[in-house]
Structure formats: C-alpha cells, structure tokens
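Mind looking over this structure? Questions follow.
Note that this complex is displayed minus one protein chain, with the remaining chains in position.
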Amino acid sequence: MSMLLEVTGLHASYGDFRVLHGLDFTVEKGGISTLLGANGAGKTTTLRALCGMIKRTGTIRFEGNDISSKATEEIVRLGVAHVPEGRGTFTGLTTEENLQCGAMTRRSRAEIARDLEQAYHWFPRLRERRNQQAGTLSGGEQQMLAIARALMLRPRLMLLDEPSFGLAPLIVQEMFSILRKVNQEEQVSMLIVEQNAGVVLELADNAFVLETGGIVMSGTAAEVRDNETIRAAYLGY
Amino acid sequence: MELLAQQLITGIATGGIYACMALAVVMIYQAIHHLNFAQGEMAMFSTFIAWQMLAWGVPYWLVIPLTVALSFVGGVAIERLVIRPLGDAPVLSHIVVFIGLFAIINSLAGFIWDFTIKPFPSAFGEGSRFGGLISNHQLGMIAVTMTVLLMLFLFFRYTRVGLAMRAAAENPASARLVGIRVGWMIALGWGMAAAIGAIAGILIAPIVFLEPNMMLSILLYGFAGAVLGGLTSPIGAVFGGFMVGIIENLAGTYIPEIGGELKLPIALFLIVTVLVFKPTGLFGRTVVQRV
Amino acid sequence: MSVNTTTTDARQAAASTTATGPAGAVKAVSLPEPAAASGNAKIMRTAGIALLIMGLTAPFMAGNFLIFQLTMMLIYGIAILGLNILTGINGQFSLGHGAFYAVGAYTAAIMMDQFGVGYLWTLPVAGIICFIVGFLFGLPALRLEGIYLALATFALAVVTPQLFKLSPFEHWTSGVMGIVISKPEAPLGLPLNPDQWLYFLTLAIGLVAYVCARNLVGSRTGRALMAIRDNPIAAGSMGVNTALFKSLAFGVSALYTGVAGALGAIVVQYISPDSFTFTLSVALVVGLVVGGVGWLPGALFGGAFIMFVPNIAEELSKGLSGAVYGAIMILMMYAIPTGLGGLLKAALTALSKRSKTG
Amino acid sequence: MHIRRNILKYAAAGLVVSSSLAFGSIAQAQEMPGVTDTEIKIGNIAPYSGPASAYSTIAKTISAYFDKVNEEGGINGRKINFVSYDDGYSPPKAVEQARKLVESDEALLIFQSLGTPSNSAITKYMNMKKVPQLLVATGATKFGDPENSPWTMGWQPNYQSEGIIYGRWIADEMPDAKIAVMYQNDDFGKDLLDGLKTGLGDKADMIVAEASYEVAEPVVDSQVVKLKASGADVFISFSTPKFAAQAIKKAHEIGWDATQIVANVSNSVGAVLTPAGLEASTGLISTAYLKDMQDPQWADDQGAKEWNAFMDKYYPDGDKLSSFTTYGYTVAQTMAHILEQAGDDLTRENVLKQAASMKDVTLPLFLPGMSMNTSETDYFPIEQMQLMKFNGERWENFGEIISGEVGGN
C-alpha cells in the first residue's frame, strides 16, 4: 500500500519544553491509524505538529509533498482535516455556517451543497440544529459537528483528537461506526488519538504507542491489541 | 411641538455622523474583536489625503474611489507592518499599540497639514431640507451609511469571505484548521475598516470641518453608538449611532439647567444603563456557551 | 513566589470560563524550577533595597526640579498600582482611572481651599471618598466585561472633567478656573525644602501602598481576586462572592488612585477640569502595560515611563513629539509585549537556568 | 542645542537619580539668569500635542520670528534662545515644564505660555520665584492683576472687555433686540459672556437664550437650532474657530437672519469665514485689534508685506490663513520690543519693569490708531479694539477704536 503520510524525525517543543523527540511513522492511504499512549506522552502534540499548529522540525510528507514548514491553513488546503481537542466549534456561528466554513477551501457550490446534504445524512441531529448557534449544542452534537465540518473539506486525511471525549457510550459507538463508513465509502484516511484504546483498536488498521515523546511500538492494531506487555504497560487494559 | 420636531431631525442628522463612525467601529470589531482607538485618526488621515488630492486638482469623483482604495491598502499595510509583529501579545498590549498609532497619526497629520480647519466639499452639493435642519449633504450621508450597511450585511451574511472573516475573528485556531488564511482575513478586516473609515471621514468632514482633531470626539460617539446597538451587529451600530444623536440633542434641549452642559454625560449614562440591562447592546447577540 | 508576572488576556480569560478542550490551552510555557524561585526572590529583594536606597538619597543630590519630577513619577506609580490591583490582579479593565485620580485631587483641593483642612488630612479622606465612588461604580460594572467595561470606564474618564465644570458645583470647584493650592512646608522643623518634604511624604505613602498591595495579593483576598480573574465561575463555586470582591477591587483600586490624585493636587498646587482629561486615564493604562500587568513593582516603572518618556519624545522632535511618543510606545510593545514584568520574569528564568547548568 | 543634553538628563532620571549631581543645583548667584553676553534664553510653554494643538502655530511663529531677529543680529547684540516646551494643554505638565524652564534651563522669563488652565497652574509658582510670566496667551482677566501677581502679565485684549464692547454696542444700537448666546463652556466663553452682561448693564435681560457646548462635541447644530427657537434676533457665538464656522453655516442653513456676532478669536476670513461660507458670513459683526492678512484691504499695507516676507522666508510651512500667525508675529515683536527697551540690564526685575512701562507702542499689524500701554497698575497691554462688519468679501471697520475698561479686578 502506498503511504499517504510519512513522518521522519519529528521534533517539537513548547518554548524550551521538548515534547517530541524524533518520531517516525506512516499512515497508509485509505487506512486508519491510531496513536495511543498515556496522558502527557505527546499524542496531541503530534497532531498539532503535523498540521503546523506548533513549531516542529523533521520531515513530514503528505502525498509526497513536504509540509513540514507549511502553515496550518496551507496544510489544510492540501487535504488534511484536523478535528482538534475541544472540538474548536465556532460557537457564535450557526451549525450550518460552521459546516460552510468547513468547505471554505472548495470552489464548486453544487458540490458543497451536496456534501452538506451528505453531512446531514451522516449526522441527522445536525440538520435539526442547522440554524441554531453552535455554542448551544450539547457536547455530543458539537463533536459530531466537528467531524462533519472536517468532512466538508473533502479531506484525504483526517486527524482526530480524542473524538470520544465526553461522549456517552452509545454515541461513541455510533460515531465510530460513522467514522468507519466514512473511511470505507469516501476513502478518507484517518489518524486518531484516543484514550479509549479498546474501542479505537477495533476500528484502526495500525497503531503506534507513544511514550514521553517517542514511539515505543508500532504495528497492526491486532498486534498491539494482542501484545500483553504493551497492553499492561501502556494501554492499561 | 416644533422645537421637538426640529431637535429630532437635528438629532437624526447628527446621529448620522455617529452612525457612520459606529459602522466603521463594528467593522473592525468583526474582523479582530478589538476596538481600535486609532480608527478615528485613520479616517481623519484618509480624509486629509482626499483633501490633498483635491487641492492638487484631482477631480472629485476620482478622488473618492482613490482615497477609499488607498485607505484600504493603508489599513492592510498597518496590519501587516504594525499589528502583525505583535503576534499574540495580550489585549492590553494591543490597546497600547492602538494608542501609539493614534498619537502617531494625529501628530503626523498636524505636522503635514497644520491644525487650521479646512472646508471639505460635499458630494451632494450645498442646500438643505426641512427648513435647513438637514442639509443635502447630511441626507446624502445617511443614504450612503445605509447603503454601506446593507452591503456589509450582505457581505457578512452571504459571502464566503464574509463568513471566513467572522470565523477567523471568532476562533482563529479553528479557522486555520478549516483552511482559512487567518492572517489575510485580519488584514482584510483592517483594510475594510480603513476604507469604511475613509468613507466616514469624507462624509463627516464637510459638516465638522477637516482638522487633525476632528475625529477625537466623533470616535467616542461612534463607540457609544456601536456599544448601544451591539458591537456584533452592524445594523445595531447604525441604529445606536442615530439613537445617541437623538438622545444627546433632546437631553441638551429639554433637561433644564444642566442639560446643555451635560449633553454628553447624559448620553453616556443612558448607554451604560442600557448595557447594565443588556450587556451586549440592544441588537447584540449573546454567544451562548455551556458552563 | 508572590512575584506574579502574568498578563491579562481577556480573550483567554473568556475562553477559560467556558473551558477549553481536554488539555486546555496547551500554551507554550517555560516551567521555572521551584528551586530557582528562592534565588530569584533574593535578586528581587536586593534590587528592591538598592532602589530604595537610591530613592532615599536622591533628593539630597538632585535639584528641586528633578525632585518634583520624581515625586510625580511616584504619584503616577501609586495610581498605576491601584489600576494594577483592578486590572492585573482582578482582571477588570479600566480606561477611566483618571476619573478617580480627579476625584481624589478635587477632594484634597476643596478641603484645603474651602475648609482650610490640613493637607495631610485630605489624603485619607480622598482615599475613602474614592473607595466609595469606586465601589459604587463597580456595582454596575459587574454586569460588563472586557471591551464593554473598558468603554464604560472610558466614558467615565471623558465625563468626569465635565462634571467638575458643572455650574451648580462651581462654588466648590471654582468651575473651569480651577483651584490654586499652597505648597506645604516640611513639618517639625525638618531640614527639608517643600519639594524634598513632599518627595519623602510621597515615597513613604508609596511604600506603604506597595506593601499593603503586596500583602493583599498574597492573602486570601488576593487569591480570591486572582481566582475571579482566571475563572469567575470556578471562583464562585469555591465560595468566592465574585460580585462583592469585584466591587471591592474597584473600590480599593480607586482608593489608591484617589490618594495619588490628592498627592498630585498638593504637589502640582493647582487643579482644574483640564488637568484630568481622558489622556490621563490613557497614560495610566500605558504605564500599567509598560510596567507589566499583574506585576506590582511594575507600577514604579510605568510611572517613570509616562513621566519621562513624553519629555524624551519632545526632545527628539517638537513638531512630531506625539508621533515619537507613539512610536516609542509601539516599539516597547514589540520589545516587551508583556511589559517590564514579563521581561524580568523571562530574564530571571534564563538566569536561574544558567546558574543551574553552570 | 539644549536638546541632546536633555535627553541624557531624562535617561538618567528614568534610571533614578545618582548621576543627578552633574546637573543638580548649579549656583544661582547669577545676576541675570538666562542671559549671557551673547544670548538671552526665553522660555515658552505651548500645546504641541493634545486637543489644543492648533494653538501651537503661535509658538512656531514666535520661534520663526526670533530666528529672523537672530539673523538680523539679535537684540542689542544678544541672540534669543527660544526654548519652547509642550504641555499638551495639561496643567500638571505645564507646572513641570515651567519648573524645568526656571530651575533647569534657567530661562530669563516665560513668555506666551498658552491657555488659561496652564497659566493659572503656574502663576503662583512664577510669582513665588519672581520670574516674569509675560504676555501670556490667554485673555482671561485674572492675568492682569499686578497687586496679587506682579510677575504675570497678559497681552491680548481680555475676553471680558471684548464682551463689554459687544454689550454696549447692542445696548446702544439695537435696544429692542432679543439676544441668543452660544458659548464654549470654559473660561474663554464664560468670560466673554460675563463681559457681555456687564456691557448690557441693566439691559442684561435682553439675553433670551444661552446655550453652552463642550470642546469635545463634534457639532453644535443642536445648540443653534435651540437658540433660533427662542426667537432672538441677535445671535452671538463666543466660540473657537471650528465651532464658530459651524454656527455661522448652520444659522444660515436654517434661515436665521439674526445679526450675528463672533468673537475676535474666530473672525479670520481664511480660517473661519471661508470654511463657513462667505455668503453665510455676510453681515457678521466682530472686533479686531490686528489686521486680517486675508482681508484684501490690507493687500498693499506695509506691515502686511513685511509679514508676508517673514512667513515666506522663516515659516514657509506655516498656514497663512491662520490668524495665529499674525498673532504670534505681533506678540513676538512685543517681546522683542520689551527686551530692546531693557538694554543691557537684563535682570528679571528690569525686564518686568520695561514690560510694565510701555507707552503708546504701536506695531505694524495693529489696526490703525491702536497702541499698547502699560503701567505698574495696568497689566493689560492691548485694551483697544474696533468693531467691524463683514461685507461678504472683507471686514469693514466701523465706529471708534474702543477701549475696554476692565481694571485689575
């Protein structure tokens, strides 16, 4: 399989505080990878570094283009959608305006209108709330909105930061099944950071385990799931 | 009551000035969520540029678009050269920079063009209506303000760039994540604010006369109008501007003894009172957030 | 470590009330080692003592004009200290502190002019009156936040000079003509000229004001104020009566500024509505930011900035003094966006890091 | 020249003292402070920044005039070092600058400090220090009070006497008039209004309406409309140029055909009447003591020619439309005259004495027939004015040269 994203020697720091020490990993085209690890291991930082939200060094190739020195908005324009922690909703805009923002980089109005319908198809709750201020949505609805907004970009790679945070189990199941469908039907690759290792390993093809800024294990999801030592030491279940 | 009618009309005419400025204030607020204290000075400087071109003999109808365009470029330039280097410095540091800009522009204008008041020709000619209570120019000014308001409304509501600007102002980080070039949106906001400021200046100068300090108090009234109407609402800002003009004139006329001396305080007091009951202004939208 | 050098960022404050994501705003912060903190405190203390010695000896070496300027610098410093309690510690903006300064000044002047009260007695009275005025203003201000509060206070700054002109009060205020005050002599036969005496008086009051402010910030009250600044809803849930504390912060802040105003009236020997236009309020904000929002000693440097830098600007160019002053302000913000306080904190952190490795 | 040195001073002061010994208390035993064999140091305080910065034109003109004096050899062989500081129209700053001029620069005197508030703030200090505060730039009556402030002297006709002149004229010429007054809510407007009432004497009830405005207001339309509604047929505006122009224009627009009076400070053809509209200005009444350089009747006047030559050579950036330039030019000539009179005895006492003993001094831009007179009990150099009427093109003087008679109190 060809690689959509190739990362070599990724370093990143907050001020003087170094968080990532040379990560190497890849995401396959059409695949779902997950980044696991304890709190503070640097998972969120990795995602932020990938899309240029913090200073980083190293090589990041997306579809062959070096994006390691590009600004966030330019990386996004290449087809990388990041669903950040805390969802990053435009709380003062309506649900529909939020979705429109997601399609900001695209031209064709007809396609956008079609994708809007598609988004409402995936997440019917959002249609009910289309003219409501996004800030008034519940946590689960906001998470759906964030994912739907990311899909409006027609991304080839989605970075998802703890999509299950604060969501009820039923919703988590629902959302993960939508993610799987999206992955299969729309050929969107995904890199998911998740605390809920049990659930995400069901979904993912590959997994990387991060510890204090470095990758300690990588392999297929099944390998990671079945590796007792890793389970005990890093995933704790 | 004839006097009442007269003062109402005068209030509307004066309010038109404030509305015009309030609109510019709201524009910049939409773009950067700051109040730019140098806004009035920028408008004043633009007007001087227009005046200078007129003095050089450039035809009036060329001067106006030229000035607006130059101001737009100037606004973008200020953002790029002065504001951008600040990065994500705290709000108060931004305010200090605005104060600094205010001082620079005011001082420069006085240095270049002196402080003597200068007449500025109106696009709408001399003459007046309603027994002189509103000049043709003031009517024209109100019409232009309304037109600009409508255009802004349509721009923010129905264009993608307008939506992008709103998104960028509200949550820059998220805006980047949907591919909006936030830096340019902010620069665009400055440019538009400067251009609208230039229009405001050109409309206001024929009434109050052109001089470096002409915007000092108008900006305050513009703020007052914008706040009264709601900083998030261009319509509210225009309405607020008119209200401030009317309230001020009626208070000055009908409150005995101290009314005349306290025109401004009374107007400001009313505004603060409104804010206490409706903290986001009359038309402002409360952004509902969950705790 | 009570040296708090953080700055007020309304947007961030707003964000933190509504909570960010799981990792919050993962913001770049360098973490100072706890061990270094005590070393820094030592440096700070040494610097403070050196500054105090200079302050005590200055009037015997400087001419009266410079003493006068230094006195004014201290007075502005006290006013900025008051503003810092409100803005830096409690997180409420005020672009209108010139109004409280004016109330303090008028209180002192009217008491001396109309009632022949001794100047020393006017200071506490000015403080109390300003506390009440500030507290009362703080009540409606509770409903306002960020930019709306800034504008409301700005309106206060614009309106106050007009109120002092008002004809019904003219008997007391002398309207636009202002009040001339006599300069007090040094008491108890101290061998000081009036300028020196007023300098030492101001220095003493400034020191007391500073120590009180420091105590306040390091106490239960101060923590409550900072908690409100950082997260009002959480502060309320911890039992902090946010409304009361915010109003009180306004009152105390106004008290400081009012005492400064009273001192200013006595030192300048003249007040009029034109003495207290909104430019004074703006200057106080500039001083606050340059000194460092939330860093109490910054008030002194802020006072020095607004006292001396306009003069430097004037020396550089008379016609364009405003432009030069504005440019200096902007350059300052580039160089030290978080004020001198922020700079100092960064420097000390770097220093302690080096001493650790070296 | 003093500039660079002072930068260092402030840098030092900012870092708090220590180095202050270097420029601290230099011995004050000098007999003639501010004076050397080659130089006379004159201090000035003007608002180069802030809301009143329009007035800084005066100080700039004065400075240019002293350049001319120096180029022509100075005064009795001494060049004038004109040290002018900015107070931003703020009284506390004025005090600071006055102290700097007196204590640090050791100027001989302070000349043309501008504005009632700033001058009020420093008067007590100047008199305590016995430093002349000469020819202050304000018409407030309190600056001609030799009994209480012997070191402080005004120059221009004070506002109160100007008001009296209008009052008397109205009382005599139009005894049945109903008067409406718009005035600036500060010492200037109020002094004029007081004078008007004094001038009207027992006919003060002719004033049927008053309306004040603040300098901070953008427009005065509301006031004009309100005053018109009073039914008055005389409209007086005691206002500064911008507001006077607005009032003239507005009154014209609303068709108020009252007899209009504007204060002296706002009767410049170039800076007030032209912006307001010459047609609207026709029939205006005002007073003058200086020639208006935009007034065609002075086109061939010798004084005007000299002034034009001066402006072209020494103050080319200056705005010839502004009456502040003629004002500054003439007041600087007055100062030069006083210094010339003092000869080589340039003690503060003698300079003050010379200032207080001017006899029939006339200057080129004075209206014909006017002169300055002072004495130990008369600290108002210019007390004469002439009424005039605008004919749509230029001012026409009419009537006698009138003396206002406001004494020390």
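Each chain carries a letter (A, B, C and D) given by its place in the written order, and its residues are counted from 1.
Here, a residue touches a chain if its C-beta (ideal position, glycine included) is under 8 Å from a C-beta of that chain, and two chains touch if they have at least 3 such contacts.
Heads up, the rule we're going with is that contacts and distances are computed from a predicted model.
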Chain left out of the displayed complex - its UniProt protein name, from "Phosphoribosylformylglycinamidine synthase subunit PurS", "Glutathione transport system permease protein GsiD", "Na+/H+ antiporter subunit E" or "Amino acid/amide ABC transporter ATP-binding protein 1 (HAAT family)": "Amino acid/amide ABC transporter ATP-binding protein 1 (HAAT family)"
Selected residue (touches chain absent from view) among C:81, C:203, C:235 or C:262: C:235
Selected from A:9, A:58 or A:166 as touching the chain missing from the view: A:166
Sole contact to the chain not displayed, among C:222, C:261, C:292 or C:319: C:222
Hidden partner interface residues of chain C, rising order: 1, 4, 6, 12, 16-17, 19-29, 31-32, 34, 37, 212-213, 215-216, 219-224, 226-227, 229-231, 233-242, 248, 252, 294
Absent-chain interface as seen on chain A, which is shown: 14, 17, 37-40, 86, 138-141, 162, 165-174, 195, 197-199, 202, 235-237
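Here is the rule we go by: only the chains that are shown with their structure count from here on.
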Comparison of B-C and A-B by number of C-beta pairs in contact, larger one: B-C
Maximum centroid distance from chain D, chain identifier (CA atoms): A
Per-residue overlap in chain C, given as positions that touch at least 2 other chains: 18-19, 158, 162, 165, 319, 321-322, 325
Numbers and ranges of chain B residues touching at least 2 other chains: 103, 106-107, 110, 220, 261, 264, 289-290
Chain D residues within the chain C interface of the complex: 3-4, 6-7, 10-11, 13-14, 16-18, 20-21, 23-26, 48-51, 53, 60, 84-86, 88-92, 95-96, 99-100, 102-104, 115-117, 120-125, 140, 142, 185-187, 190, 214, 216
Touching residues (chain side chain B, partner chain A) in the complex: 160, 163-164, 166-167, 170-171, 173-182, 232, 285, 287-290
Chain C contact footprint on chain B (complex, rising order): 29, 33-35, 82, 85-87, 89-93, 95-97, 99-104, 106-108, 110-111, 220, 223-224, 227, 231, 257-258, 261-262, 264-265, 268-269, 271-273, 275-277, 279-280, 289-291
